[in-house]
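All protein chains but one are shown at their positions in the complex.
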Amino acid sequence: MQHFLTTDDLSLATTKTLIQRAQDMAATPANFETLARHQQLATLFFEPSTRTRLSFTSAMHGLGGTVLGFESSASTSTTKGESLIDTIRVVSQYVDIIALRHPQAGAAALAAKYASVPVINAGDGSHLHPTQTLADLTTIDQFKHRLNHLTIAFAGDLKYGRTVHSLVQALMRYGQNRFIFVSHSALKIPVTLRAQLAAQHIDFEEVADFSAINEPLDVLYMTRVQAERFDTTADYEAVKNSVQLTPAQSHLLAPTTLLLHPLPRGHELPTSFDAWPQAHYFDQVKAGRFVRMALIDYLLTQNH
Amino acid sequence: MQHFLTTDDLSLATTKTLIQRAQDMAATPANFETLARHQQLATLFFEPSTRTRLSFTSAMHGLGGTVLGFESSASTSTTKGESLIDTIRVVSQYVDIIALRHPQAGAAALAAKYASVPVINAGDGSHLHPTQTLADLTTIDQFKHRLNHLTIAFAGDLKYGRTVHSLVQALMRYGQNRFIFVSHSALKIPVTLRAQLAAQHIDFEEVADFSAINEPLDVLYMTRVQAERFDTTADYEAVKNSVQLTPAQSHLLAPTTLLLHPLPRGHELPTSFDAWPQAHYFDQVKAGRFVRMALIDYLLTQNH
Partner (left out) sequence: MQHFLTTDDLSLATTKTLIQRAQDMAATPANFETLARHQQLATLFFEPSTRTRLSFTSAMHGLGGTVLGFESSASTSTTKGESLIDTIRVVSQYVDIIALRHPQAGAAALAAKYASVPVINAGDGSHLHPTQTLADLTTIDQFKHRLNHLTIAFAGDLKYGRTVHSLVQALMRYGQNRFIFVSHSALKIPVTLRAQLAAQHIDFEEVADFSAINEPLDVLYMTRVQAERFDTTADYEAVKNSVQLTPAQSHLLAPTTLLLHPLPRGHELPTSFDAWPQAHYFDQVKAGRFVRMALIDYLLTQNH
């Protein structure tokens, strides 16, 4: 059974195929609107994530399939003490494919072990969020026409931000990418990620703020500092505005720079940038819908 | 981009067309069941309203389309601090049309400014609820065969009841309608509405209770006094039963009078009236489903 738990589950060739297919689907959606007819997707969201849930739903509808599920653990049988494993085994009897969002790292891998249908990891705690990464890759490919030879700055919460971890790991698989990590000292990338980068001799740098960047960027990837990850409000307040894009930093945005953000955003990315041609975060949203369509179709086809 | 934010967004001619089309759809639903095939509606309900949400969903299904969304802000990313504007821009990437319910007056107009798909106002605070008004107009037209030359009494909460405000404003556009407003002094129509009526020389009267009415009514439109609009329980208790339909007032219901109510109801409309031939509030519900179908189809067609 082929699942999608991390971006590593897809070879570079398959990833390339999915990205191309997502772009084809976005261009002519009518050509794909019956591919999953009479098939069912379960969106099992043990923690709320409206955007991701709606993206999966829209994707499945776009393939002509149907969707069922729940949007938070509050209204599930887990309140009756049911285990994730039992839920997965039950829902496997109802649907053809499952998208799982869960607060615990490793939940998707556990689910995949017991599911009799393909499982897509729609985010497991602060661990991974690989379909967001596919959306990011698709957007970069769409506007830069390559996934290698890129200089990419990541800014904001690099410690807890799983979209950053997933995207860095995905981009490490392509040659000659250079990473610049911009964050408050309390929000630097995890030790394990740093070790991975070093072990593979990947070109990266860690800086405290935007003023340290004086080279042209292909991508500036902003992230939100998430209040819910901090122990105290004071800890959060101390760092929340540490990396913020303001007109003073607009030199970072060359005409060919992509300004990306996985959303939702906070103060780090003012809406005044929305009108800039470099702003592509709503294109990321669109790419997310279509690459999820491509992924669902791929998994349904592989496992049939 | 054509939206539907207030009933004024539709010309009288278009309103008439939609009302007629809703009646056709109710008569022969099978003729319309693939009009929105492969199209998607988002029901974004930032406050719960089961009836309205299910009505929109049923309408979209009746056109062969699909639906996604959320039923209250509790489980949306707004809890992560996302703005309405960003939510709308995101969801615009997922669907072909949006129905928005929001607790703040003006939310739908704001959403329409940023949406790249048509927006339907499914209720914004105590401001407007224009698809309820379309349902009311469709019901009146269905049973009275006209929207002018009507004597209409509104009773109950005329201060906060947005269905009343919307319907009065809609009926002001048709000639020779006379309004009688029946309410406790604490629940009278807003000053602004009174000024509008006066400015347009529309025939209206405000009375304290049903005993002041001694003319035949074409329509008696009842509304519920909503506890949640009052500052204190005592304020609510003081007025909640101020205007109540009882057998003693049954002289108000001539054989040709339509008894309407937007539901849900409280004590003001006892279930003993349900069996009366004048009771048409469940016909309003049915009209609501079909006029929403007509409206969705109209907006999808206009904007294609």
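We call the chains A and B, going by the order they appear; numbering starts again at 1 in every chain.
We take it that a contact is a pair of C-beta atoms (placed from the backbone, for glycine too) under 8 Å apart; a residue touches a chain by one contact, two chains touch by 3 or more.
From a predicted model like this one, the values you see are computed outputs, not experimental measurements.
Novice: Specify the residue from the set A:Leu35, A:Val91 or A:Leu269 that touches the hidden chain.
Specialist: A:Val91
Novice: Which of B:His61, B:Arg178 or B:Arg194 touches the chain that is not shown?
Specialist: That would be B:His61, which touches the missing chain.
Novice: Of the residues listed, A:Leu68, A:Ala105 or A:Ala186, which one is in contact with the missing chain?
Specialist: Only one of A:Leu68, A:Ala105 or A:Ala186 touches the chain omitted from view, namely A:Leu68.
Novice: Given the full complex, what residues of subunit B touch the hidden partner chain?
Specialist: Residues of subunit B in touch with the missing chain: 30, 33, 48-51, 54-55, 57-58, 61-62, 64, 66-67, 71-72, 226, 263-266, 271, 282, 285-286, 289.
Novice: In the complete complex, the non-displayed chain touches which residues of subunit A?
Specialist: 38, 40, 42, 66, 68-70, 75-77, 79-82, 85-87, 89-91, 93-95
Please note the rule applied: only the chains that are shown with their structure count from here on.
Novice: Whole-Å distance, subunit A centre to subunit B centre, using C-alpha means?
Specialist: Taking the average C-alpha coordinate of subunit A and of subunit B, the gap between them is 40 Å.
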